[in-house]
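Take a look at this one; I'll ask things after.
Note that this complex is displayed minus one protein chain, with the remaining chains in position.
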Amino acid sequence: MNLQTLLYIGGRLIKGVIILLIIAVFNFFLIRAAPGDPAKVMAGEAGATDEVFLQQLREQFGLDQPLYYQLWVYISNLLHFDMGMSYRQNIPVFDLIMDRLPATLLLTGTAFLLSIALGVLAGVIASVNYKKWVDSLITILSLIFYATPLFWLAIMASLFFSVYLGWLPGFGMETVGVELSGWDRVIDIALHLVLPATTLGLFFTAVYARMTRTSMIETSRLDFVKTAIAKGMTPSRVTRKHVLRNALLPVITLAGIQAGQLIGGAVLTETVFAWPGIGRLMFEALFQRDYNLLLGVFFISSAMVVLFNLITDVIYCVVDPRIELSK
Amino acid sequence: MKPLLQVEDLTIRLPKGGDREFAIQKVNYNLMPGEILCVVGESGSGKSMTANAIMGLLPKTIQVDAGTIIFDGVDLASLEERRARELRGNRISMIFQEPMTALNPLMRVADQIGEVFLIHTNMNAKQRDERALALLVDVGLPDPEKMMKAYPHQLSGGQRQRVMIAMALALEPAILIADEPTTALDVTTQAQILKLIKELQEKHNTAVMFITHDFGVVAEIADRVVVMEKGQMVEIGGSDDVLNNPQHEYTKKLIAAVPPLVAPHREALLEVTPVLTVNNLCKTYSTGGGWFSKARVVKAADDVTFTLHRGETLGLVGESGSGKSTVSRCVVRLLDSDSGEILIGEDAIQDLNTAELAPYRKRIQMVFQDPFASLNPRKTIGQIIADGPIAQGMEPAKALAKAAELLDLVELPRAALDRYPHEFSGGQRQRVGIARALAHDPEILVADEAISALDVSVQAQILDLLDTLKVRLNLAILFVVHDLRVAAQVCDRVIVMQKGKVVEMGVTKTVFEAPSHEYTKSLIDSIPGASWRSDLPDHIPQEGQPEKQPAMSSV
Amino acid sequence: AEPKDGGAINVVVQPEPPSLMIGMYSNGTTQQVGGNIFEGLLRYDKELNPHPLLAKSWENSEDGKTWTFHLEKDVLWHDGKPFTSADVVFSVDKMLRKTNARLRTSLEFVESISAPDDYTVVFKLNKPFGPFIRLFEVGTMPMYPKHIYAGTDYKINPANQHPIGTGPFKFVEWKKGSYIHLTKNDHYHVSGLPHINDLYWHVIPDAASRAVAFETGKIDVLPGGSVENFDVPRLTELDNTCVTTDGWEFFSPHSLLWLNNRQGPMADKRFRQAVMYAMDREFAKNVLWNGFGKVANGPVGSKTKFYDKSLPNYEYDPAKAKKLLKEMGYDGTPVRLLPMPYGETWQRWAEVVKQNLEEVGIKTKMVSTDVAGWNQKVADWDYDISFTYLYQYGDPALGVSRNYISSNISKGSSWNNVEGYENAQVDKLFAEAAVAFPDSKRQELYSKVQRQLVEDVPVAWLMELEFPTIYNCKVQNLIDSGIGINDAFGTAWIKQ
Partner (left out) sequence: MNIIKTLSQNKVAMVGFFVLAIFCLIAAFGPLLYDGSPWKMVQRPFLPPFENSNYLLGTDTLGRDVLAGLIYGTRISLLVGLVSTLIALLIGIPLGAYAGYFGGWVDELLMRFTEIFQTVPSFALAIVIVAIFEPSVYSITSAIAIVSWPPVARLVRGEFMSLRSQEYVLAAKLNGQTHRNIIMREILPNSLSPIIVLASLMVATAILLESSLSFLGLGDPEIMSWGYMIGAAKTVVRQAWWLSFIPGLAIALTVLSLNLLGEGLNEALNPKMSGKREN
C-alpha cells in the first residue's frame, strides 16, 4: 500500500459517496411515486380509522411537511449517518438493518463462495475435457440450472430434502426453542443454511461454470500457453499455473458484480426458506411503504455495490499486475 | 559431422476445410551442430508447422502423416508425449514471434525462467534464482536484479524477447528454434536481438533453426537457407548461393521483390508554393491521471516543421513510437494538434471545426495501414468508394459511376463494385483503399504505413501503383513508413523522426548515403542485410539527375 | 384429562406484526401475540357472553347508564408493580382515547371514568349503550401500566419494544424476521395458569413453507388464515392433526364486495342485485374455502347478536341477473374489480367473481394493487367493486353499522362507508338501535334495518368466513374463547 493507492481509494470513496447521495435522492422520489403512504397502510391494517388517526400518524412521521423539506431532512440526516426511524416499527432503521444484515450476508456469502468454488471447478473440468462427454454433461447441467426458475427449484428442494427425506430443516435460520451454544449452534445454523444456500448458489454456479469454461478455452489458445508447453511442462501444470490464473480474471469481474448485489438478490430464497434476511425486510418495507426503512435498505445495498466495485478493482489490480489503480 | 536433427519426408495433413490438403509435404533437411539454418517463405507456406512438428506442439487436430524427425537417435514424430516433454525446453527449445504475448502476463520474469529449472532439474529456489539472474545478465538486460522482479508488461518488446531467449537457452539446449523472433520488433531492436542470438549461438555452439520471411534477416545471419512455398520445400543451400544465385523460380520472385537499399536519382521539383505546409506542430498525449495520480505525458510531436509539394513523395521515417502516425493524423485533422500551423495551399486548417473543414477534406486524403481494418466489412466496395463523394454532395448515381472509373484506375475489375471486402485479398483491398482516397480528387495523399501489412511481393505492386498515380494525377504524397528499404525506393525527400522531433530532413539519396544525425546513422546501420544487394543495379525506371536539396521552409 | 404443566408451543405468526402493542396497533397478529401479554377486563366465550378476567365482577345500573367494575386483587404487572384501578382509568381515558381509533368512537358514549378506590372503576355513560359490555375484550380495551406510560409519548415509549402487561406470558425476545419468544408468567393472577412454559411465534413468510413447517413438526399451531385454503384438507388428513373453526365468533369476519354506489352502473339498485345473483358463492365456498364458512345473506353475521334468520337470500341465478341487467339497460360499461391483496385465496376469489360477472355480461377489469395501493384506492373511492371483509365485534353497533350509515362517509379513510350508501331511514334505525333498551327493542330495530339493506344491496355480501385453526392434537384446550388464538394461551396445555 503506497500513498498513491490510498489516495486513489480515497478518491473512489468520495465519488462513491456522491453517487450514493444521488441515488438516495432518486430513490426518495421513486418510492414516493407509489400510491398510498405508510399512514394509510397502517391505518388500513388497523381495520378502523378516522382522519384524526391518519393525521396523527402523518405528523408523527413528518409526512405532513412539504416534499422538498422531507427530502432535505432525509439527506441531512443521512449526512449525519442517521437513516431515521422505521415508521412501522418505531425502531431506528440502522438497528433493523444491522439486525438482518448478518443473516443475509451469511446466506448470500455462503452461496457466493460455494458457487464460485463449484462453478470454477466445473468450468475447469469442462474445459480440460473440451468437447468430450464430461464437458457436455457439465454444459447441460449448468444450462438446466440456469434456465430453471429459482423459486421453483427452492420449493422442490425444500419438499424433497425437508419433507420427503427429512434430512434438512426447511425453514428458518436456527432451531428455535432449544438453547444451543458453541459448536452445536454453528452446526445447527449450518444445517439450516444448506438448502437456501445451495438453491441460491446453483444459478450462479451455472453462470460461473459457463464463464470459466469459455475463459479457460480462450486463454488456452493464447501464446504464452504455447510457451509454457514448449518449456516441457505437464498439461496439468500448464492448466493450473498458467491457464487458470489468467482465465480467472473475467470471473473476478463477474464475482465483483455479484458480490455487490448480494444483499438485494436473495428476496426469493429468503421468502421460500423463511430466512430472516434483509431482502425480505426490503420487500415488506416496500409493501408497508415504510419509506425510511426501504430507503435505508437501498442505501445499504447501494453502498455495498460501490464498496464491492472498489474491492474488486483493488483485487483485480493485485491479481493482474498490468492494471494500475488510477483513472 | 553428424547432423543433430534429420527431417526426412515430413508430411503433415491439414484437417478438412483447410487452405490445402497438406500443410507441408515431403520436407527434407538436416540441422548441423552450431549452424544457423534459416527457413524462409511467404506467409502460410508451412514454416511454423515444421517447427511445431519438431517441438511436438502441433494442434490436436493436425497430425504427422508420414516421415520422421530424428533427434539424438529417436523419432520425434512418433515419440510419446511423456518423453517428448523431457526434451522440450531442455534439449530443444523455442522462441516465438510475438514477444508481447508469449510471456505469462501474471508471472514475474524470475518465476517464468525459474520454471524451466523447476521442471527439468532439482535445483532449489535459491539456485533457480541465481541461474535466472545469470541468464538475464547473459542476454544483456539492463539492471537484471530489477528485471527479475518485473512483470512482462513492464518491459519493452525487445526486453521481453531477451527474456524469451534467456528462457530458451536456460538449459543450454542442443537446438534452438526461433519462429520469426524479430518480426514484431522495430529495426534497431531487431538488430540487437539478431546480434544477441548470433553471439549466444556461437558461445554455446547451439544449432539454430531460424524462421523468417525477411530476406534481409537471412542475409544477416544465415549459414544455410531453406525456401518453402505452399508446403513444399523448393530450395535449400548455403546462404550466399540462395541469396545471390537463386535457382527456383519462386525464390527468384521472392528475392526480386525485396527493395534494394539504394535511393535512385530523382528529378528536382520545380513548383515553388507547397500544397501542404506544417509549421511548429506540437502534440502531447497525457494518459492516466485521475484525481490524485500524475499523468504519463508523451510528446509525440515536438515542433515539427515541413513542406510538401505537388508531385512529390515525402517520406516520414523513424522507429516505432517516434511520432510518425501522430504527425500524419494531425495533418489530416483526425487528431487535434496542441499548437502549430497546418496550411493547405494558403489556408490554415488547424482550428477549423467539422463543418468548416468539409471543403478541405476533398483536398487531403489518407490511405490506411491495415487493408483489413480500413474497409467496413458490412459495405460493398461501391458504397465504400462512393460514400465520400456522396457525403460531399455528389449525386449517388454519379458517385457510383465515378467509383467504377476509379476501380479501373487502381486496376480492379468493375464487377468488384458489388462485392464485400472479405472477398478480396490484402493487396486488392489496399487498392480499394487507394481508390476511396482518390474519389475526392485530392491534391495530397497521406499514406500511413500503407504497405506494412502486405507481403513483399504485393508490397511491390502497390508501390508501383502509387508511383504511377502520383505522376498521372500530380499528387503530393506524405509517405509514412518504417521500412527504410521502401523509403529509399519511393521517396523524393525523407524526414527522420525520433521521439517526436524531426532530427534530419533532406533528399533521400543524401540522407541514406551521408546521414548527418547520429540517430539516422544508427537507423541505417540496423537494417538487416544492409550489405546485401546494396550493389545491385537500380531497377526503378525513372532516372534523373542528382538534385539539389530544396530550401527548407522557414521556421 | 388433568391439565399438565410444562412444554413449549410453536405457533406461526403471519405476517410479522409491526409491534406487540395491542390497542395501539390493531393488526391481527399484534393481537395474536400481544393477547398473551396484555389483558382486558373481561373475556368472552364462544356465545359472546362476558366472563371475568381482570375484573372479577361488574354491574349495570337500572337506567343502563352506569357500569361499575370490581377488579381482581393481587394482580401484578410483569415488572412486579401492582395493577390497580388507576391503571384502568389511565388506559381507557388517556391512552386508548389517543391510540385506538375504533374504541374512540365507542367512548363517545362514555361521559366519565372514575376510580372510587384502588379496585373499583365506574364508567358513566350519557346514554344507555347496548354494546358497551362487549368493549372489554383485550384487543379493544387492553390495560396498560400507568407507571410506565403516564406522561410519555406513547408511540415511542421504549417499553413498546419490551411490552409489560398482566397476561399469562411475559415477553422475552423478538428476533425480527425470525421469531418472538414469550415465557410463562410465574406470578399470573389466575392460580395454576398458565400450563405452558414457552411460546414461540415463528415468522415464515411463504405459505407453502408454513405448511412444510407444520408437517415436519416444527410448528404446533397454524392459526386461521396462515396456510392457503387449498392446503387445509391435506394438512387435516395428516396424523395427529386437529382442526377447528372455533374462536372467530367474536370477530365473525364478514366478506363482501364494496360496490361504489356513487358512480356508473353500480348506482342502480338492479345492477347491485344482479351482482348478487350472478355470483356462485357456493362454488367459492366449496372450492376456495374448502366448505368452511357460510354464504352470507345480509349485513349481520349469523353469529353476531341481532341476526335475523328470516331474511330472504340471493340464490345463484345468472338468468335473473341477466334479466335485471337488461331491465336497467346496462350498456356494457366495464367495471373495475379490486381484489384484496391478502394472498392467493383472495386473488383466486376475485378471478372467480370476475368470471361469474362476465358470464352474465358484466365487463370486468381486474386491477391489481398491493396493500398500500388498495387502501389508497378504496379510501379515495377510486374503484368500482372491491373485495373486503369486516369484523363484526359481536354487535351490529360495533361492527356493522359503520359500513352503512351516511355519517360514516368520509373520503381518505378505508374502513368506513366507502361504498357511499346513503339512506336516511337506515341511518335512523341504526342510531336508534344502538342506544335502545332493552335487547328486544334492539332486535326489532335491527331486523327492520337488515330487511332494508338486503333489498337495497349497498354492498354485495359474500360469505361469513371461517378460518380453520390447524394444530397438533397434543395441544389441549387451545381455544376457549370467542376470540380464539387472539386470546391468551393461558389455559392451553400439552398432552405428553
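Letters are used for the chains, namely A, B and C, taken in the order the chains are written, and counting of residues starts over at 1 for each.
What we mean here is this: contacts are C-beta pairs under 8 Å (C-beta built on N, C-alpha and C of every residue); 3 or more make two chains touch, one makes a residue touch a chain.
Please read all numbers here as calculations on a predicted model, not as lab measurements.
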Q. Which visible chains touch the chain that is not shown?
A. A, B, C
Q. Which residue among C:Ser112, C:Thr236, C:Asn313 or C:Ser368 touches the omitted chain?
A. C:Ser368
**Q.** Residue of B:Val7, B:Leu103, B:Leu136 or B:Met366 in touch with the missing chain, whole complex considered
**A.** B:Met366
Q.
Touching the hidden chain in the complete assembly: which of B:Pro259, B:Gly388 or B:Gly427 does that?
A. B:Gly388
Q.
Among B:Lys16, B:Arg378 or B:Arg472, exactly one should touch the missing chain; which is it?
A. B:Arg378
Q.
If I consider the whole complex, including the chain that's not displayed, which of A:Leu150, A:Leu168 or A:Ile311 touches that chain?
A. A:Leu150
Q) In the full complex, which residues of chain B touch the absent chain? A) 48, 59, 332, 334, 354, 357-358, 361, 365-366, 368-370, 373-378, 384, 387-388, 391-392, 433, 436, 440
Q. At which residues does chain C meet the chain that is not included here?
A. 207-208, 211, 228, 230-231, 234, 287-288, 339, 341, 344, 347-348, 350-352, 354-355, 365-370, 373
Q) Please identify, in ascending order, the residues of chain A that touch the omitted chain? A) 19-20, 22-23, 26-27, 30-31, 33-35, 143-144, 146-152, 155-156, 159, 218, 221, 260-261, 263-265, 267-268, 271, 279, 282-283, 286-287, 294, 298, 301-302, 305-306
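By our rule, only the chains that are shown with their structure count from here on.
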Q. What chain is most central when centres are computed from CA atoms?
A. A
Q.
Averaging over Cα atoms per chain, report the distance between chain A and chain C in Å.
A. 40
Q | Junction residues of chain C - those touching two or more other chains | A | none
Q | Residues of chain A defined as touching chain B within the complex | A | 4, 7-8, 10-11, 222-224, 226-234, 237, 241-242, 245-246, 319-322, 324-327
Q. Inside the complex, what are the residues of chain C that reach chain A?
A. 8, 10, 15-16, 18-19, 25-27, 101-102, 104-105, 155-156, 160-161, 175-179, 181, 198, 200, 202-206, 208-209, 212-213, 215-216, 218, 369-377, 379, 390-391, 402, 410, 412-416
Q. Touching chain C in the complex: which residues of chain A?
A. 34-38, 40-54, 60, 88-91, 96, 99-100, 103, 155, 158-159, 162-163, 166, 169-173, 176-177, 270-274, 276-277, 280-281, 284, 286-289
